[in-house]
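First the structure, then my questions, so here it is.
In this view, the complex is presented without one of its protein chains, the others remaining in place.
For reference, chains read A, B and C in written order, and residue numbers begin at 1 within each chain.
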Amino acid sequence: MLTAQVLYALTGCLIMALGLRTALLHASLLRRVVAINVMGTGVFMILLAIAYRGPGLAPDPVPHALVLTGIVVAVSATALALALAPERGTRR
Amino acid sequence: MIDVVSSLLIVAGVGFYLAGSIGLLRLPELYARLHALTKADNLGLGLLTAGLMLQSPDLLYALKLLLIWLAVLAASATSAHLIARHARRREKRP
Amino acid sequence: MSELYSLAVLGLMSSLFLGLLRVLRGPGAADRMLAVQLIGTTGVGMLLLLGPLLGQRALIDVALILALLAAVAAIAFTGEPRESRDD
Partner (left out) sequence: MNPVSLQLFDVLLLLSIVGLAWASLASPDDRRSVILFMALGLLLALAWGRLLAPDVALAEAAIGAGLSGALLLAALREQPRREAPGATEAVAKRGSSPLQAMTQWVVTLLCAGLAGILGWVLMHIFAGPPLDRLTQAVSANLGVSGVSNPVTAVLLNFRGYDTLLELAVLLTAVLGILALGPGRAGYQPAGPIFDALARSLAPLLILVSAYLLWVGAHAPGGAFQAGATLAAAGVVLRLAGRQRIGLPPEGALRLVMAAGVGLFLAVGLSLLLLGRPFLGYPPAWAGALILVIESAAMLSIAATLVLAFIGGRLPAHGIPAAEPATRRREAITTAAAPERGGEEQSGC
C-alpha cells in the first residue's frame, strides 16, 4: 500500500464530508455554493489518489480525464447556480 | 561550477521568500506588509528562476522561466497597487 | 541538485505556511488578499522545483498559467462595478 495514496484519499474523504456538512447546514446560498465546490474538490482528490501509482510510475489516465472534465463542469454549474441566486432576481 | 552558482541562487531565492513571508506575518500594518511582500517575493522568485534557468534542458524551458518571472513581477506590482488603492479608499469612505 | 531542490521545496512550504497564517488571521480583507498573492507566488516557485523533482516537465506550464493569472484574484477583489447595468 502506498502511503501517499492513502494520505490523499483519506484527506479527500475528510474534505468531501466537511463540504457536504456545510452545504446542508449553512444559511447563506453563496456559502453553500462554495461548500459544494469544496465537496467536489474532495471527490477529485479521491479519484486522483486512486489513479496514483507511485513516484516514477505512469498514473491511470482514466480518472484524470474524469477529473479534468469534472473541474470544467463544476465551474459552469457554479455559474448557473450563482446566476439563479434570488438576490439577482430582486435587483432586476 | 554552474551547479554551485545555481544552488547559491536557489538558496538565496528561498531566503527572500522566507524573509517576505516573515515580514508579511510580523509587520504591524497593511502598507508595511505590502512593501515587504512585493520586494521579497519578486526577488525570491527572480533568484529562483535564475538558478533554475542555468539548469534548464532547452531554450524553450528557459524562455518560459523568464516569462513566468516577468508575469509575476507585473502581476505583483499591479495587485499591490490595486490593493493599496482599495484600502486607502476604504479608509477615506467612512 | 535533487537534494537541494527538495530542501528548497520544503523551505518554500514553510514560507507558504507563514502566508497561510496571515490569510487566516487577516485582520482586513486586503491583508488576506496580500497573503493570497504570496501563496500564489510561492506556489509558482514550488511547481518550478517539483517539475524536475517529479520528472514532470509540464508543471512549468502550470506555473506559467498561475503566473499569468496571479493578478486576477486581486483585480477581481478590487474591481468596482459600473454604475449602470451593462450597456
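Throughout what follows, contacts are C-beta pairs under 8 Å (C-beta built on N, C-alpha and C of every residue); 3 or more make two chains touch, one makes a residue touch a chain.
Fair warning: this is a prediction, and the values are worked out from it, not measured in the lab.
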Partners of the unshown chain among those that are drawn: A, B, C
Positions on chain B contacted by the hidden chain, ascending: 67, 71, 74-75, 77-78, 81-82
Chain not shown, touching residues in chain C: 2-3, 5-7, 9-10, 13, 16-17, 20, 23-24, 26, 29, 32-33, 35-36, 39-40, 43, 46-47, 50, 53-54, 56-59, 61-62, 64-66, 68-73, 75-77, 79-87
Contact footprint on chain A, counting only the chain that is left out: 1-11, 13-22, 24-28, 30-31, 33-35, 37-38, 41, 44-46, 48-53, 55, 58-62, 64-65, 67-69, 71-73, 75-80, 82-85, 87-88, 91-92
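Keep in mind that, in the parts below, only the chains that are shown with their structure count from here on.
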Innermost chain, where centres are averages of C-alpha coordinates: C
Mean-CA-position distance for chain B and chain A (Å): 30
Centroid spacing, where centroids are CA-atom means, of chain A and chain C in whole angstrom: 20
Residue ranges of chain B touching chain C (in the complex, touch as defined): 3, 6-7, 10-11, 13-14, 17-18, 20-22, 24-25, 30, 33-34, 37, 41, 44-45, 48-49, 52, 55, 61, 64-65, 67-69, 71-72, 74-76, 78-80, 82-83, 85-87, 90
Complex contacts: residues of chain C adjacent to chain B: 1, 4-5, 8, 11-12, 14-16, 18-19, 21-22, 28, 30-31, 33-35, 37-38, 41-42, 44-45, 48-49, 52, 57, 60-61, 63-64, 67-71, 73-75, 77-78
